[in-house]
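I have placed the structure first, in the form of structure tokens, so that the comments after it can refer back to it.
For this view, one protein chain was removed and the others were kept in their places.
In order of appearance the chains are A, B and C, and numbering begins at 1 in each one.
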Amino acid sequence: MIRRAALHAIPTMVGVVIVSFLMLHLMPGDAVDALAGISGGASAETVAAMRSAYGLDDPLGVQLARYAAGVFTLDFGHSISYGAPVFDVIVDRLPATLLLAATAFTIALVIGVAAGWAMAVFADRWQDRTLSAGVLFLYSAPSFWVGLMAIVVFSAKLNLFPLGGAETIGADLTGWALVADRLHHLILPASALAAFFVAIYARLTRAAMLEVLHQDFIRTARAKGLHPLRLQFRHGLRNALIPVVTMAGLHFGNLVGGAVVVETVFNWPGLGRLTMGALASRDISVLLGILLMTSVVVIAANILIDWLVARLDPRVSA
Amino acid sequence: MTVIDHPLRARPKRRPLRDPFLLLPLLVLLAVAVMAISAPWLFPGDPLDMVAMPYLWPLDDPAFPLGTDSLGRDLTAGLFHGARATLLVGISSAALCLGFGTLIGAAAGYLGGRTDLILMRVTEIFQTMPTMLLVIVLLAISDPSLTLIVVAIGLASWPMVARLARAEFITLRHRDFVLAARALGYGPFRIVFIEILPNALPTLIVATSVLIANGILIESAVSFLNLGDANTVTWGSLIGAGRTQIRTEWYLSAIPGIAIILTVLAVNFLGDRLTRILNPRLRA
Amino acid sequence: MKRRDLLAGLAGLPLTALLPRIALAAGGGGTVTAVAATETPVLLAFVNTSSTIWSAKTTEGLLEFDHDLTPRPLLAAEWDVAEDGLTYTFRLRQGVKWHDGNDFTADDVTFSLETMKRLHPRNRSTFAHITAFEAPDPHTVILRLEKPTPFLLTALSSGESPIVPKHLYAEDADPLTHPNNTAPIGTGPYVFKEWVRGSHLIFDRNPNYWDADLPRVDRLVVRFITDAAARTIAFETGDVDIGVRTPVPFRDLEGLEDLEHIVLEPQGYTYSPPNITIVEANLRDPILSDLRVRQAIAHSIDREALAKIVFYGRATPSASAVVPYHKDFHLADPSPYALDLGAAKALLAEAGHPDGVTLTLDYTSEDQRLVGEFLRASLSRAGIALELRGQDMGTLIARIYGDQAYQLHLASISNLFDPQVGVQRLYWSKNIIKGVAFSNGTGYQNPEVDALLEAAATSTDRAARIEAWHEVQRIVARDVPNFPLVAPTWLTIANTRIEGHTSGAEGAYDGSLRRLAVRA
Partner (left out) sequence: MTLLKIENLGVRFGDHDAVAGLDLSLAKGEAVALVGESGCGKSTTALSVMRLLPPAARLRGRVLLDGTDLLSLSEPQMRRVRGNRISMIFQEPMTSLNPVHSIGAQIVEAIRQHADIDKPAARKRALELLDMVHMPDSARRIDDFPHEFSGGQRQRVMIAMAIASRPELMIADEPTTALDATIQHQILSLLDELRRELGMGLLLISHDLSVVSRWTDRAVIMHHGQHMEELAAKDLFTSGHHPYTRGLVSASLRLDRDQHYRSSRLPEIRVTRDAGDYAFSVVRRPAPVAAVPDDGIALRTHDLTVTYKTARGPVTALDGVSVAIPKGGTLGLVGESGSGKSTLARALTQLVTATSGRIELDGQDVTHPRGAALRDLRRRVQMVFQDPYASLNPRHSVGYILETPLAVHDGLGSAERAKKVRQVLDQVGLPAAAADRMPHEFSGGQRQRIGIARALVMRPSVLICDEPVSALDVSVQATILNLLSDLKAELGFSCLFISHDLAVVQFVSDRVVVMRNARVVEENDHLSIWRRPQTDYTRGLIAAASG
């Protein structure tokens, strides 16, 4: 199953490489301009020398071929503005974003499914209406605004949470102290990012649960005299999870995208801030690397989710 | 020889507008639309013009009910003109997504076979790339402008609609009334646009509300990251401008934030109610 | 610059309250946390002038400078400049070790200066007249020049001309991408320990630094905080001890000033004084080539209001590109075109634009955007409509200096330690080089100005240089190829628990923070 999904993913990856490469090369100016600019007035010859050194003046086709070949050997080219291979620059920042995205994903899924389940069970009663309104509120608030307000309230005024960043720097903590410190930094950004997706998963679960509760086998289960709670969990939720988990995979891409914004607000040292930095220094190879890396993460997440769906749904051939 | 085995049932009347969850959002959206349209008359000058003392708090000075920002620009004028840009981006990006996505989804769903495979592979590519990242990169391609933002949001979010449309068309394609249409010799265009599309509309209409909300949220994030057009005011750019004074003059970011939330909430509520009206299964 | 300069340098040391405080500081050790808004590409300013901020901490130069730019010994114990200014002799400090334990020798100095002559964007012109770099013995370096360079000594600071370990640079190594850039080995007071991109930088105390009882701090941590408000909060909560070049929004300075644990240090910005915020006009543009249009623009600029509203008074209006910090070189007279909207409108009509003009104004950073919005609002009152165009640095440079396809653009030009290095590039017609950033972007060509600049560049008589620069400033003020606006006041924000961070012209930015200490 995993092997089949992986094979399925390769053409998508190739597509992502080509599409993003072409898009990025539509950008006027390139990293050499930026570097020359930053270093304050390199001469025309040195600019030309740098450009040819990095092969930026080869025809597009050649650059694409060289780049695609490189990608599959994990060589994403050299980052001009960071003076290091792009792969290292990204892998350096990837864990932070993964940690943020994965935590937000779990929070969103757990709370979302619970809320969705409650909304479905109490459909159209006051619990459903209030929960729906609350969920819709989360669905309408821009994540960066939620982040900003959280900082103002929790960090600056109440001083409950750190201002940003992923760890207390230079404090050389170890063991549990380190874990506690990292968690302490993680809570606000992860919740700000998760807020929007709690809404999505809650609405998905509600629709799926209602759909399932109208199925015939629920009536059979009631005819067997099962307790309502057992009915809702073992039969209802167990079936409703299948569409929810499938859709969760589709939204994972947006989650990683959303992380970009939340990172800038919370000073989180992840790919988001790297993107903004790479944009400012017009470092196309880093931007390309980020697009590819995040796409790989999304594909990996989807493969994992497909595997999970196969576990949940026996009808899907394992 | 008329034989009626059972009289025609009377048509049930539907009274949607009395349902508060539909009336309220409509009113909010109406208010925002009025703000957008009336902006040039109520606030003729350039909303970015410096007209007063900087850092006036809301209700300090009746002439500037919502106060002024660091350069003494009137926040109320900004909000009104911002409404215009925000709505424009929200609606046109939704329209772009809907048109493009439905076309691809319908073709893939209806034609099936190789076309379906190829189109779905393309959709997958755009769906794999995180939306926000894709928008940021697209915006970096040329000078920021509202049209570029709309195109970028459209390009990044059409896969969602394509997936929805394809699912609808695949189920509807096998329905008897489509087989009947083919058996009656209707052409492919008539079958797709006149027979199938009206049945797929409920899902697409509901998706529109999500797209508009999505468009507004992405636009506000983009302006917040200062990737937007510096010459036009949007609610997102107001939040971005107020960001550095978040601790002292927090109203500069809070008020446009609330405006965005109210509008998007209204759009979502509308979508939510439409879903429940059009899809009876979602009721108890 | 004879031996007496040496003595004058020493005498010049201001006997301010600084000295006794160093002597008294007992104890030592501890960690100091600095804050920075952005992350530089590399940590060494050897061939990349945008990474000066952390370079001196690990890699020192030959000289150090006190507040009025008088050179003081650092890696060079003594130095002597010949009468005709064509021979410079340096006697190097003995017993200095590189962080990796190798000995610091004259070969390192000649290698470093020679490489910078080839690749360093500014030193390429500063060292242009040096013909020979000699190292007769391991502790002597002699430079031979074909033409005098009056400001050569001032260029040999740690920030401007860092001395790198020759033994690390293999024959064909490309200094631009050399690993030493991101993990520098130097002779400086601090040793590079760790750099987590997007998060922080850590330097540890150099145990065998040549100045035995320095540095007094065990660890120097640098935190990268992109959000401006977050930086203010970091100072308030004491999370962060020091930040250079006004690291917080101007709006928050008032609040910080009142806190008793915070001090705002204005000194330490004479070596590389604050940049001049300036609007440059593209003289090749049909509208802007007409002097009357440029005069109209000059008439509608209100520098005082800009300083007050955008910079909250924390900036000095300056009608000249030479910032007021260069007390002698700066021409104090106001711009010949005083604020007069009526005159501006009249000039525009005269120039054939009765109903005003629309011009594009390109900018790149967030602070420039605020200035742009101020200019748009104020210039619109004179019928000049500005259309702001924001973009990243790369696109801006490609558009302004590459394609030269622009009308007006906002820039922040650093004067550096001598107008010859920082300001000449704006007006010198030979510096109109397509594709090179921060060259003569306006395309201004005035033979009289060229002559004055070239004379000042090589004359050894300081008074003559000053008079020449005053005449240049009078001419360009009339021709207005560009519109200097203000020079922001740069402040070092520091927590009172630390001291010794600003001990000379280079301050905490260009300097090595070697005298930094945590108060007992």
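The rule we apply is simple: contacts are C-beta pairs under 8 Å (C-beta built on N, C-alpha and C of every residue); 3 or more make two chains touch, one makes a residue touch a chain.
The model shown is predicted, which means the values in this text are computed figures rather than measured ones.
Among the displayed chains, contact with the absent chain in the complete complex occurs for A, B. In the complete assembly, the contact with the undisplayed chain comes from B:179, out of B:53, B:179 or B:278. If you put the missing chain back, the residues of subunit A touching it would be 215-217, 219-227, 234-235, 238-239, 242, 312-315.
Along subunit B, the points of touch with the absent chain fall at residues 1-6, 8-9, 11, 175-177, 179-187, 190, 195, 198-199.
We take it that only the chains that are shown with their structure count from here on.
Arrangement of the chains shown, judged by which pairs touch: all-to-all, with no pair of chains left without contact. More C-beta pairs in contact connect the chains of A-B than those of the other pair, out of B-C and A-B. Among the chains present, the centre nearest to the common Cα mean is that of A.
In whole angstrom, the spacing between the mean C-alpha positions of subunit A and subunit B is 22.
Multi-chain contact residues of subunit B (touching two or more other chains) are listed as 140, 243, 246-247.
Chain contacts: subunit C has residues 227, 229, 233, 392 touching two or more partner chains. Residues 11-12, 15-16, 19-20, 23-24, 26-28, 123-124, 132, 136-137, 139-145, 148-149, 151-152, 156, 206-207, 210-211, 214, 250, 253-258, 260-261, 264, 275-276, 279, 287, 290-291, 294-295, 298-299, 302 of subunit A touch subunit B in their complex.
Taken in their complex, subunit C has these residues touching subunit A: 31, 33, 38-39, 41-42, 47-50, 119, 121-122, 124, 174, 176-177, 181-182, 196-200, 202, 219, 221, 223-227, 229-230, 233-234, 237, 239, 392-399, 402, 414, 425, 433-439.
Subunit A meets subunit C in the complex at residues 27-31, 33-44, 46-47, 50, 53, 78, 81-84, 89, 92-93, 96, 151, 155-156, 159, 163-167, 169-170, 264-265, 267, 269-270, 273-274, 276-277, 279-282.
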